[in-house]
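Supplied in structure tokens, the structure appears directly below.
The complex appears here minus one protein chain, its other protein chains still in place.
Let's turn to chain A:
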Amino acid sequence: MSTAAEAAPKYTAPASIQVPAEQFPAPKVTRKNLIDVVSQEQVQRANVDGRMELFSRKNPNRIQPGSVLLVETLNSKAKESTSTFMGVVIAIRRKGLETTFTLRNLVMKVGVEQRFALYSPMLKSIKVLQQAGSKDIKFRRAKLFYLRDQPGKAFQSLQSLWKQEQAEKVAAKKN
């Protein structure tokens, strides 16, 4: 093997292998913490638009159960079309890269729940329409599964929020 650096072959990936555009230097690992460090690195990479901050435990402005979110997801990578779903956060499951949250809404009088993986590449954006945690909108549970049987007033504001959101969209398009 020649000592000259120019003789070293450059790696060209064939079509079936992709090389991620951003190559991060390898983190320091010991025998015991490898899986934690690697998982944390994966989360940092998947955290493209700061969505980790929305669900971190320490952030004072984090999304709490009972907030109303509007989530936009890509239908497929090939097409530009997206689906939106608005609902009340009834559960947040924090498992690092596999963190998921569940939204519930009443769609044509039928209760619909949808679970989203926070770091999925198909999840385009999360918009907070109503933040929970203030005096009047406060839920004293981490998981709001009781809303399935006793919705109370939790879903009443969703209609008006949706109309508000549509109006904002139209106004933004005009501008």
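The criterion applied here is as follows: a residue touches a chain if its C-beta (ideal position, glycine included) is under 8 Å from a C-beta of that chain, and two chains touch if they have at least 3 such contacts; residues count from 1.
Here, contacts and distances are computed from a predicted model.
The UniProt record for the undisplayed chain lists the protein name "Large ribosomal subunit protein uL3m", from the options "Large ribosomal subunit protein uL3m", "Bola-like protein-domain-containing protein", "Probable arginine--tRNA ligase, cytoplasmic" or "Mitochondrial import inner membrane translocase subunit".
Residue in contact with the omitted chain (choice from A:V38, A:L70, A:L106 or A:L129): A:V38.
Within the full complex, the residue among A:K79, A:K109, A:R140 or A:K173 touching the omitted chain is A:K79. Among A:V19, A:V110 or A:A171, only A:V19 touches the chain left out of the display. Which of A:L54, A:L70, A:M122 or A:I137 touches the hidden chain is settled by the complete complex: it is A:M122. Counting the whole complex, the residues of chain A in touch with the unshown chain are 1-3, 7-11, 13-20, 23-26, 29, 31, 34-35, 38-39, 42, 74-79, 97-98, 117, 120-122.
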